[in-house]
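Down below is the structure, laid out as C-alpha cells.
For this depiction, one protein chain was excluded, whereas all remaining protein chains were kept in their positions.
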Amino acid sequence: MTAIEAIKLAGQAIIEEKDFLTDLDQAIGDGDHGINMARGFSSVFTKIDALKDDADISMVLKTVGMGLISSVGGASGPLYGTAFLRASAACKDKNAIDAVTAKEMLDAAIKGIQDRGKAVKGEKTMLDALIPASEAIGTGIDAGKNVVECLKDAVEAAQTGVEYTKTIIATKGRASYLAERSIGHQDPGATSSTTMLKALYEYVK
Amino acid sequence: MTAIEAIKLAGQAIIEEKDFLTDLDQAIGDGDHGINMARGFSSVFTKIDALKDDADISMVLKTVGMGLISSVGGASGPLYGTAFLRASAACKDKNAIDAVTAKEMLDAAIKGIQDRGKAVKGEKTMLDALIPASEAIGTGIDAGKNVVECLKDAVEAAQTGVEYTKTIIATKGRASYLAERSIGHQDPGATSSTTMLKALYEYVK
Amino acid sequence: MVGVVIVSHSAKIAEGIKELALQMAKDHPVFTAGGTQDGGIGTDPMRIQEAIENADQGDGVAVLADLGSAVMSVDLAKEMIEPELSARVFLANAPIVEGSIAAVVEASLGSSLDKVLQTAADAKNMNKE
Partner (left out) sequence: MVGVVIVSHSAKIAEGIKELALQMAKDHPVFTAGGTQDGGIGTDPMRIQEAIENADQGDGVAVLADLGSAVMSVDLAKEMIEPELSARVFLANAPIVEGSIAAVVEASLGSSLDKVLQTAADAKNMNKE
C-alpha cells in the first residue's frame, strides 16, 4: 500500500467519470468539471511519476496539490489544490495513517477549501460531501472503528451528502447563478469528492 | 455657395488638424479624436459625392450625420452625428440660411448633443465651444447683424470657449477619468467644433 | 427567450464575454458588436443595430455596454431600429463582463426582460474580496 498507488486509483476513478462529472456541471455550471479534473489528474500523474520511490505520503499529497493548482483551470483547482496541500501538511513525517490522522487530514483539507472558497455546509458544494464524511470518521473513531471501517462510513456519508445537494439551492460557485433552478441537480464537486473517497476506500479495504 | 462645398471645407479643415486633435486627445483621453474625425469625414465625403446635385441643405446635413454615425467609432460619432441630424431637421425645406435659422440649427445641434451625452456647459466638452457660439449668434441677431457677422462672433466665442476648457475639470467623457489632472489641457471636441465653425465662416465671409 | 447583446469598444472583449457566457447557457441568442467596422477600437451604432435585430426572438433584448461612448452608440442604435422592436430593447445598468454572464444565465432560464435586466444590474454587487 503506497500513497502513490492510492492517488493513482483516485485519479483514475475521476478520469473514468470525466463525462459524468462534465454532464453534471453542464446542468448547473459551465460544463467543464470532468474535463478540469481529468486534465488535473493527468498532469498530477506525470508529476507523481517523477517522484523518488521513497517519497512519503506528505510529499505525494503536496505534489498532487501543486499539480491540481497548476492545471485544473476551474474553481476546483484552487479548492482541491489547497485541500491536498493542507492534507499534506497535516501528515508531515507520518508513514502510516490511522483513523485519527485520517480525520485530521480531512479536516485540514476542509479548512483549506473553506479558507479558499468561503463556503459553509449547505451551499451545494464539495463541502456537502466532505464535511459529512469527516463527521462520520469522527463518529467511527468514537465507536472504536479502525481506519478502513471509518473510511467506509465516510464514503456512505459523502454519498448521502451528494443526494442532499440535489435538494438545496446553490449559493456559491457558478451554480449560484441558477438560484432555485439549481434544485434537483447534484453538485459536481460533491460528486467528484465522493468518487475520490470511494476509490481510496476500495484501495485500503 | 452650396452646402456641399461648406461641408467639404469643414471636413478638410478637420482632416488637416487630424494630428493636432489626436495629440490633444492623447493628453486627456485615448488619443483618437483626430483619427476618428478624419475617418468620419472621409466616409462623409464619399456619401456626399454620391448625392444628387440638387440635394438641399437639409439632405446634405442628414448625409453628414449618418456618415459620421456610421464611421467615427468614438463618442464624437454619436454626438456630432446627432448634432448634424438635428441641424438637418431644423432647416428642412430651407434653401438659404439667415442668422435666425443658423441659430435654430445650432441650437437643435446642441440639444441633440445634450440629449445624447447628458452634458451641460462647463463639463469640458464640445458644448463649451458650441453653446457660447450660439449665444454669440443670439446677441448678434439682437444687434441686427447679418449671418456672416454673427458667424464671425460665433467663431470668436467658440475660441474663447476652447481656452476656457483649459481651466476646468472634465466631468464627462474619457477625460473625466483624469479629474483635476485634466486641467491645463484644452478639450479635443471643443477644438474640433471650433475648427468646423471657423471653416464655415471662412467659406461664407 | 430574452436575447442578449454585448457592446464593447473591443471585439476581443465582446467575443470573450460571449464565449464565457455561452459556456453557462449553450445556444442562447447572444450577439456581439465589438470594436469598429474596420476592426479598430470603438463602437459602431450600425453593427449594434444589427446585433439587436439578430438577438430579438420576440421577448426583447438586454444590451450590455462597456464605457460611456458605447452607451451613446446603443441609444443611437435604438433610435434607428423599428420602434416596435426598440420598445423592448433596454440597456442594462451593469458591468459588462459580470452583468453579461448573469444576464445570459438568467435569460436562458426563460426569465422576463425585467428580471434579466435586474439580475445584470445586481452583478454590480458581486463581491470579489
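Note that the chains are named A, B and C in the order they appear, and that numbering of residues resets to 1 at the start of each chain.
Keep this in mind: a contact is a pair of C-beta atoms (placed from the backbone, for glycine too) under 8 Å apart; a residue touches a chain by one contact, two chains touch by 3 or more.
Not measured: the values here are computed from a predicted model.
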Shown chains touched by the chain that is not drawn here: A, B, C
Residue among C:46, C:67, C:80 or C:109 that touches the chain left out of view: C:67
Options C:23, C:37 or C:86, residue touching the unrepresented chain: C:23
Positions on chain C contacted by the hidden chain, ascending: 8-17, 19-20, 23, 34, 41, 65-68, 71, 91-98, 101, 123-129
Touching residues on chain A - with respect to the absent chain: 30, 32, 36, 69-75, 77-79, 81-82, 116-117, 172-174
For chain B, residues in touch with the removed chain: 29-32, 174, 177-178, 181
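One rule holds for everything that comes next: only the chains that are shown with their structure count from here on.
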Centroid comparison with chain C (C-alpha atoms), farthest chain: A
Intercentroid distance (Cα basis), chain C paired with chain B, Å: 30
Length of the line joining the C-alpha centres of chain A and chain C, rounded to whole Å: 38
Shared-contact residues (touching 2 or more other chains) in chain A: none
Sequence positions of chain C contacting 2 or more other chains: none
